[in-house]
Structures are given as C-alpha cells and as structure tokens.
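A single protein chain has been omitted; all remaining protein chains appear in their positions.
Going by the order they are written in, the chains are A, B and C; count residues from 1 in each one.
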Amino acid sequence: MEIPVVSTTEVLQRYKQVRQQTEELCKPLSKEDYVVQPVVDVSPPKWHLAHTTWFFETLLLKKFNSDYEVFDQDYNYLFNSYYESVGERVLRADRGNLTRPGVDDIYAYRRYVDEAMDSLINGENTLNNEFHKILEIGLNHEQQHQELLVTDIKYILGHNPVFPSYFEEDSVSSGNQSRIADFLEIPAGIYQIGHQSDGFCFDNELGIHQVYLPAYKIMDRLVTNDEYLEFMQAGAYSDFRCWLMEGWEWVKTHKVSNPLYWYKLEGIWHNYNLRGLQPLDGNAPVTHISFFEADAYARWRGMRLPTEFEWETACKMYQPQVPDRAEFQEMWQFMPLPAAGDNFQFYGDAWEWTGSAYRPYPYFKQEEGALGEYNGKFMINQMVLRGGSCATPGDHIRATYRNFFHPHLRWQFTGIRLATHI
Amino acid sequence: MEIPVVSTTEVLQRYKQVRQQTEELCKPLSKEDYVVQPVVDVSPPKWHLAHTTWFFETLLLKKFNSDYEVFDQDYNYLFNSYYESVGERVLRADRGNLTRPGVDDIYAYRRYVDEAMDSLINGENTLNNEFHKILEIGLNHEQQHQELLVTDIKYILGHNPVFPSYFEEDSVSSGNQSRIADFLEIPAGIYQIGHQSDGFCFDNELGIHQVYLPAYKIMDRLVTNDEYLEFMQAGAYSDFRCWLMEGWEWVKTHKVSNPLYWYKLEGIWHNYNLRGLQPLDGNAPVTHISFFEADAYARWRGMRLPTEFEWETACKMYQPQVPDRAEFQEMWQFMPLPAAGDNFQFYGDAWEWTGSAYRPYPYFKQEEGALGEYNGKFMINQMVLRGGSCATPGDHIRATYRNFFHPHLRWQFTGIRLATHI
Amino acid sequence: MEIPVVSTTEVLQRYKQVRQQTEELCKPLSKEDYVVQPVVDVSPPKWHLAHTTWFFETLLLKKFNSDYEVFDQDYNYLFNSYYESVGERVLRADRGNLTRPGVDDIYAYRRYVDEAMDSLINGENTLNNEFHKILEIGLNHEQQHQELLVTDIKYILGHNPVFPSYFEEDSVSSGNQSRIADFLEIPAGIYQIGHQSDGFCFDNELGIHQVYLPAYKIMDRLVTNDEYLEFMQAGAYSDFRCWLMEGWEWVKTHKVSNPLYWYKLEGIWHNYNLRGLQPLDGNAPVTHISFFEADAYARWRGMRLPTEFEWETACKMYQPQVPDRAEFQEMWQFMPLPAAGDNFQFYGDAWEWTGSAYRPYPYFKQEEGALGEYNGKFMINQMVLRGGSCATPGDHIRATYRNFFHPHLRWQFTGIRLATHI
Partner (left out) sequence: MEIPVVSTTEVLQRYKQVRQQTEELCKPLSKEDYVVQPVVDVSPPKWHLAHTTWFFETLLLKKFNSDYEVFDQDYNYLFNSYYESVGERVLRADRGNLTRPGVDDIYAYRRYVDEAMDSLINGENTLNNEFHKILEIGLNHEQQHQELLVTDIKYILGHNPVFPSYFEEDSVSSGNQSRIADFLEIPAGIYQIGHQSDGFCFDNELGIHQVYLPAYKIMDRLVTNDEYLEFMQAGAYSDFRCWLMEGWEWVKTHKVSNPLYWYKLEGIWHNYNLRGLQPLDGNAPVTHISFFEADAYARWRGMRLPTEFEWETACKMYQPQVPDRAEFQEMWQFMPLPAAGDNFQFYGDAWEWTGSAYRPYPYFKQEEGALGEYNGKFMINQMVLRGGSCATPGDHIRATYRNFFHPHLRWQFTGIRLATHI
C-alpha cells in the first residue's frame, strides 16, 4: 500500500473526524443501551467504543511512543477482540456481562487515547510509512465498527418488545426503486480484479489478478420488498425445492418465514427500522435476509446471484466513480438516496450477497503479526458481500471491498441483486 | 393464615420500609450494573425492581381499585416472571437484553405504584383479609427478591474481570467460627413440623404434621473454609468415591475444583466478597458450594447432611427465639454476627443444604390462581435449604422457612452443617 | 444379610436357572437386534448378556479362584457399566457401536464363565458367607438386567417403523381392571419401613426404621387406560395448571401428548406391545408414563401419588404374602394376571411412581468397593417406584424393593396408583 504524502494537519483532522463520528452515532443511546449483547454476533456499543480505542493504544501508542503509559492494564484483556497474538481476551459471548468499566470510563479512555494520539501524530515523521499504514488501518477498522455499531444498535432496539426508535423524525417514503428492473449486459472476457488505486484497502482486496468471465447480465437495482413478498406469497418458505439443504434446515429449525424485523400486524406487514415499527415500504430494497434466502429467491426467479467477480466487473464498468454518498443521517430506510436520474445504483442500499465463497485471491499475502489476523483467518464457510449499506461510512464504499458473513446471518443490512448468463 | 389486626399506619410503614430497603440495596450500582444477566439464573437488578412492583400492580391495584390505570401496558409482559395464569411473558433468559424501559423509567414506575398503594392502603378496610393476605405475600415476595438482588449483584460484579467492590469499607476478620464444632443430641421421637404461629409464612410451610425421627446429633456451627480446604487438599475433587454420580459428572464437565468465587493468587487462596477480592478467611463458614459439594464433603467426613425435619426440630429445640438479626450492612463476610456467648447459631450465616428433596408436606394445599404458582410447581429435582444467609431479610428468618434450589447451583450463599445418627 | 444354609446343588440349580432365563428372553431376537442402542438409556441386548457375565467373572471368579484365566482381557473395559473402582470403561452412549465381539463370542463367553462358576460353586465351602453374598447379588443383578432386557427390546422393536412383534401369538384382552376402584384406608401411626426378612435385598432397602404416617387412603388397583384417556380428552396436556414446571417444559419441548407407544391410527388409539401394534385395551393399566404425567394425572383428579412409605405400609398390611406370580410368558399386556377374586393387587402390573424422591434411609450404609456403587450414588434427582411389572422376575417382587428413575423416563413399564389423606 502506497501511503500518499499528506500533511500532519490533514492526518489529525481525519483522525478526529472518524473518532467523532463514532461517538455521534451513540448519541441517541441511553446508558443501558451501551451494555447488552442479545446474541453472540452483536457486541455492546460500549465494547465497540473501547475496542476501537484499544486498537490505537495497542498497535500505535505502545509501539511508537516508548513513554506511553496505558490507561488501564485490564483493558488489553477486556477489549481485545480476536487477536490471539496480543494475548488473552474475554470470550466474545461474555462481552455483554461487563458492566464495569462503565460508559463514563470508556469515554474517559477515548479522551486519554485521543490526546496521546494527537501528540503522537504531531510528533511523528509523516514519512514513517509503517506508522501511517497502521494508523490508516486503525481508522478503517473504526469505520467498520461504526457500521457494526449501527446494526448492533438496531438489533438491540429492534428486539426490545417496546420497539424504541433511534431517530426522532418520521420516515419518508422511498420511491426510486419502483421502476421495472433492467439488466446490464457484460460481454465475455478477461477482467482485472482487485484493488489498485492509491487509496486505502484491506489485505484481502490485494493481489490484483485476472479472471475470465463468460458473458452475463446483472440487474440494475436491488430486489424490492414487494418483489420479495411475491416469493413469500408463493409459499417458497415451505417448498424445499427453493433451498440449499442447509438453508432448508435453517428455515425449519428457526421457523423462518420472512426477513428479520418483519412483523405482520392486523394483516399488514410492518418492519422495524431505526424510526420504529412502520408499515412496509414496498418499493424499498428488501434487507436483513440471509444468504440462504437470497439464494432461494434467485433460484425461485430462475436466476442466480452474481459472483463477486461479476459484481466487481459490472460495477467498475457502469459506475466507475463512487457518487457523493448521502450522509448517514439520510439512510434509505427513511430517506432514500437521491435517485438523481441514475438508471443504475451499485452502492449504499444494502450489502449484496454474491454467489462467491470467501476465499483468498491468488496472490493474497497475510500481514505479519496481529494485523495478519484481520481478514485471512475468516476465509472459510462465509460468503462474500459487495457494495455497502446505509450504515457504511461513505469513504468505505468502493468497487473492490470484500465484506463477508456466514450464510445464515441477517442482522446486517443485506440485500439481493440478480444475475444470469446470457 | 390469620392476619393480625394492625393499624393502617403500621401497614403503610411496613410497606414503605420494605420498598425502601430494595432501593437501598441498589445504591452502590451504576446504571450499567442494573441491566445485565450473565447467566440464566441471575436476573438484572432492574428487573427485580420492576417485577416486585408489577406484583403489587397486578395482584392488588388492578384488583382492589377499579379506577386504577396501569403505568404501562407493556409492563405486564415485560415483568411477569413465571406466572402462566397472568399471561404471556418475556423468556427468563432474555431479561438481560431489555435496555428499555430504562432505570429511570423503572424508578418512576415504583413511585407511581407506591403512591397508588399508599392511597389504596389508606382507603382499604383493614378488616379485608384477602387484601391484607396478598399484600403480605407481596411484601415477603419483595423481600425474597432483596436476597436475590444481593446474590445477583454479587454474581454480576464477582464475574467481572476487574472485581469491583460493592461496599467501600474494608472487611473485618471473622472470629466466631474458630472453635471446635460441638454436636447437639436430639432423642428419637415424634416431632411437629410446619408453621403454626400467627406470623406470615408461605404455603409450602403449612400442613403442620408429625414426623418420627430416630435419635441423631447435629453440628452446632457451620463448616468453615479451613475445614473445607482439608477436603480439597485431600484430593476429594478428583476422587469419584466422594460423589453422587451426577455430582461427579458435574465436577468433570465444569472442571470444578473449589467453591464459587475462590481464586488462588500466587499460591494463596482468595475469595471474592462484596468488598472485592480478599484473602480467604479460614474461620468463616464456607459458602457458595453446590449440594453436590456439601453432600460429598459430608460423605468424606463419614457423616451426612441433616434432613430438613432434623434441622427444623433441632432449631426449634435449641434456638426457639430468633435472635435480633444483624443488619444487612454487617454481613458476616466482612463483619460477623455478634457471637454473644451463644454456643449455637442456627441462622443467618448461610443457607444450609439439607438431605431432603423438596416435596410437598402431607397436607399441602396450593393457593388458587397466580399465587398458587408460587411454590408448588417447583417441587421436583430441587433440594431444601434451611436457615438463611447474610443477605436474607431479618424477618424472613424462621425455623420453618423452606428454601430450595437445584443441586448444582452455587450463586446463593449456601453452606454446610453436618449430622449423623447416634 | 443372613445367608441361609443351602446345599451346593440348590445353589447351582438357582445359578443355572437365572442364567438360562436371560438367554430364554433373547430367543426371539435376530442377531441384528442384539447390537443397537437407540437412546442412551437403552443398552444393546448383547451388552446385557456380557455385562451380567462380567459381573461373575470380575467379582467372583477372579477373586475366589486364583487359577482363573479371564476369557478376554478386553472384556473388563468393554462390559464394565459404571463401576469406577473396577477401571476404565466404554462410555455408556457408545455401547451400541460395538459390533465386535459378536453375539456368538458373547454366548461363548457365557459358556466359559458358567463352566468356571460350576466348578467354583462345587468346590466352594458353602459356609463362605462372603462368596455367597456376592453370588446372590450377582444373581439379583442379572435378574434386574432381565427386566431391562425386556424393556430395552421393547424399545428397540417398538421404535422400528415396521413394529415387529416379540411374541408370535395374539393378545388376549384383559378384564380384571374394569371394576370401579376402591380405596383402602390406613390409620395414622408409626410404621416400620425397610427389609427385615431372611431373603435377599439390596443395600438401599436396609436400615429398618420407623416413620410416622398421618391417616390416608390408597387406591386398590392401578389407573386404567380408559381413565387416563379422560385426562387426555380433558386437554390436560395443554393446561399448565396440571403440571410441575419442569414437567410442563418437558411436555412442550418433546411435544408429548400421550403415553409412550401410543399411536392414533384412523381415529382409534393403538399401543405397541410385545405382540405388535394393537388397539388400546381400555381396562388395562396405563403404562409407559413419566413421573411428570403420573403427578399431573393425580393433581387433575384432585389427589396425589402415595409416598413410598405409604405404599410399603399398605402393601404389608393388605397383601403380606406375595402371590404366586404369573410367568413372564403371561405378561398382562396380552394375558392378564388371573384376577382370582382378589379385590386388591399390589404387584406386577407396573412399577408405580411414588411421590418420594430417592434418598437414603436413615441408617443407610454403602457397601465397600465396587458393590458400594450399586445404589447409593444414584440418590439424587430420581423418584422411587414400588411394586414391579410384568417384566420383573417373580422372586424380585417384594414390599420393600426400591426402584428409581428420573422423572421424565418412560421406557419402563410404569403406572399410577392414587392416594389422598383422610
């Protein structure tokens, strides 16, 4: 990764902006909301605040400032996530039992680390590539956790029987998805895959390489709630023929019959979004579905999900420039992205399940030490998602970003785009 | 149950005193501490505060005040515990995920109900036996939850890796258990079992009846930590001969090798109490052991646990008057009960496992409706405990009180008293 | 235990008769039937054949014949059941995976041990109390396994979708239970409990002691299938008020709505017995119900189960002499016990759940060594059953016999007798 030469001021500004955005997202929370962990995949907001801070303390302050004194010795144990090389850690499933240190302690920890980082950045030789590389990873890491913060908060509030809202204002109906979907055609050929610009990327995007793609076509928008309702109304959730075997077992074991956060009240479908429980917007993209559901839907339509290579190729071809992204405050669930006359939108509605298992690129090279545990060790039993959601930080949206989850998970904003061979 | 004639003022005073004591116990908590549920047996402190209030609202205010408006319709669903006859309820295991309503809401709920109860008590004919009977149950119910509050708070704080203290002051060493244990002898005969005074009792204590007891002797104090250490040091935790078969499986499955809250730090045994992690006090009674451990210890000593009938008979014979109980603030773990020249102490150090399974008395009659779900339906696979612990409200201590838990549980203050036949 | 003086011939004759009866029970089996273990509680018939033989080899031949050479060194490991003091053993749940040694090997093992036992018994001083005591335990142990053989075979065949029969002839309808049940009255008083005759008994029956019983009455026959159907038709399986809490959870988790082996075919209730799937005999005692079901049924009738002391006292009072027992071939399920004008029948229809948890008698003393693992270590979380079933060897039927199972188990022939206080 080439680190572009930027001024200390710019670095500091970016650092502060990212750190502040994290705290901004927590403003609507009560202290109680910060603490709990309703399922193992969801982490308490307090934990996100502390863990992202721990990253800077452990991988930068302790390494590049020999005088640095850690805020609290226990925090390495408490807020390490899965980095085996950095020592023992609290089991993931127990994160929700840690009432102490409290929310105020964690904010004090953030202040303490931010001040130390300020000094360090000011003092650091901006040509120190190693420092800037890790700093950049730390900021991207925090941005990833911003997205998890939103989805985890949604899970915590959306599983509370009183359905509290996160936002105060009412929702605005979406409209830009009502048009008939079109299919974009891509001819057979050899295409380039992977990240090659100057900007930041994760190690799993590297190893630029070529793939051969047969000709295919790909939908120019996501599948809508109304379209997904047709699948439900056709009885697909009780027809084994639509499903992968493990998907069918998942449906039966968990008695799944609709996307997460959908509730039928007095005969009318509602879904929970960050403004509370609301009547379903039929034109909005369907979200919070598992890979199993996305795959079943595609099969039922006689099509399939695109591979991650097809997705990336179509994206680079039809939407080379990432649009100015709507702010987080304008997430589509209540105020959609300005359609702007586009007939094609690849980014930001929802993470799109692809048909590709998450495996390394040909030239994948894992980082040394703790940073090497970032991506590579998860490359089994997970599926790749591309794009980004309303909760994704705007500058994280890029054509090469490889997100990944297990095929049964639904608490992220996940959606469906169809493809087929020509 | 005969309800003695008391004045409205006395009733109100008792009501307020009980309600206030609950809140007193929560004073050292941070807001975060109120919310979590680290294991299914432990409930969040917030839930205890609300559930005890729900009891008064549901079983008194809604019944005896036709104008009463409930504080919040959702609360019946949220804070019902196991009363199937009062409707749907949140699954016990999910109590720790409810960040809303918040702590402040719950205190407002308590205020609201307390005011309504104040009016109701003032307005109620004190001769209305039904009202007073349920009120008395409600207060005893809240007192039982006070005890659970303490043990649950201990669990929440004592399983936090930073071991926060609940009390601020340091512990004072216990002394009254260092003497050699003596055994009290009780001759064979027919003895009366069950509650018969005017005071309050639960339905499971009723049905006074006779039992025949062969001659036996019973220890005049509880087993101490030092005595229990001998058992550990003799290798009992790895010798199957000491254990019931299910106990042996429990030991192996959970890799148990010492009481709950014991930690060996640099070769020295410590245990966590409400003042933090402290060196073990060898003269204090061993606590936080399962029935399996109590039973194994007794077997290893060539003795056995007393039956609940032996316990009750010895207690009535040797300690007919319940002593003025030390206040909660003086729990033995840091400041023992004044020994006061007694050579016998039956109450208040720890709940004592007996050798009796929890089954109904011969004339047991379950209450009608929701109150009937209080005790009877738990009468399987649990063992009776007698006495009371440092966390037990003083006026709950009585010779006939039947506490009960599953044989593997340890989060209560549970201890051991030995017996044997003569 | 006093061992009566008997001649070597008599001892040998009894030995051979017991051993032969075990093999008799296996005659209807195919080789395949000998091997499997459909649930952990059920053992493969082959295992019963070998394990009972292992008992004689390990506890008699190796001890009393210094020249004895074991049949196969591996068998101690393979056919030890739960005796921790005799070494390592195959996990209970894995018994059904041992295809080798084969059925023929096991019969050869039985021959080998029987010959060695023949010599040993002939050579042994009949005054050697220790030898005869263990021999007697070994024979009783084998008889207990005869009963398990029958219930395990029933489970294996009765859970096969083709419902094979064990017997060839058809069933004969039962009639002796159709009369209205009567209740026998027993006055309050002190009664003697425990085994005191010269005959054999297990350690858990010893420690003769007195109990005081309030006056009560007890049903003079078992509850019938027709009576149990009334309970089912009243909706009791879906009414929480009938059930202990753990019983209610068991009903919901396992979707229980009728006794084991009951099937409704074209609107008519059938049950599987050893002659195949047959229409339900309404007058026969209900069997294969759990303690939870027995307890719920009693509660629904406004009564309760007798304690084990009430059962034993009534039995000794009303039926002091054990009747000549019907042969195994005439089990009630297809040919009932001759009613013989009796208005009272305590034995042999089914094991009767009592309301007593399985705990030690006051003077219970566990045997030393392996024999001590026979009964005592199971004294937790199990309920006592009294009486005996059609599968119980006739000379095992006695007023003091304490059988025990966990409250959810149903694969034994278990039934219900009601009691209540007067």
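Heads up, the rule we're going with is that a contact is a pair of C-beta atoms (placed from the backbone, for glycine too) under 8 Å apart; a residue touches a chain by one contact, two chains touch by 3 or more.
Note that the coordinates shown come from a computational prediction; the quantities given were computed from them, not determined experimentally.
> Mind giving the shown chains that are in contact with the missing chain?
Checking the complete complex, the chain left out touches A, C.
> Can you work out which residue in A:123, A:161, A:199 or A:214 touches the chain that's missing from view?
A:214
> Going by the touch rule given at the top, which residues of chain C touch the chain that is not shown?
Touch with the absent chain occurs at residues 30-38, 46, 74, 77-78, 90, 94, 96-103, 156-157, 159-162, 164.
> Given the full complex, what residues of chain A touch the hidden partner chain?
Given the touch definition above, chain A has residues 82, 84-85, 190, 209-212, 214, 216, 240-241, 243-248, 291-292, 295, 304, 355-357, 359-360, 362-363, 377-381, 407, 421 touching the missing chain.
The working rule: only the chains that are shown with their structure count from here on.
> Which neighbours do chain B and chain C have in common?
none
> What chain lies farthest away from chain B once each centre is taken as the mean of the Cα atoms?
A
> Could you put a whole-Å number on the gap between the CA centroids of chain B and chain C?
That pair's centroid distance is 39 Å.
> In whole angstrom, how far does the Cα centroid of chain A sit from the Cα centroid of chain C?
Taking the mean C-alpha position of each chain, the two centres sit 60 Å apart.
> Among the residues of chain C, which are close enough to touch at least two other chains?
none
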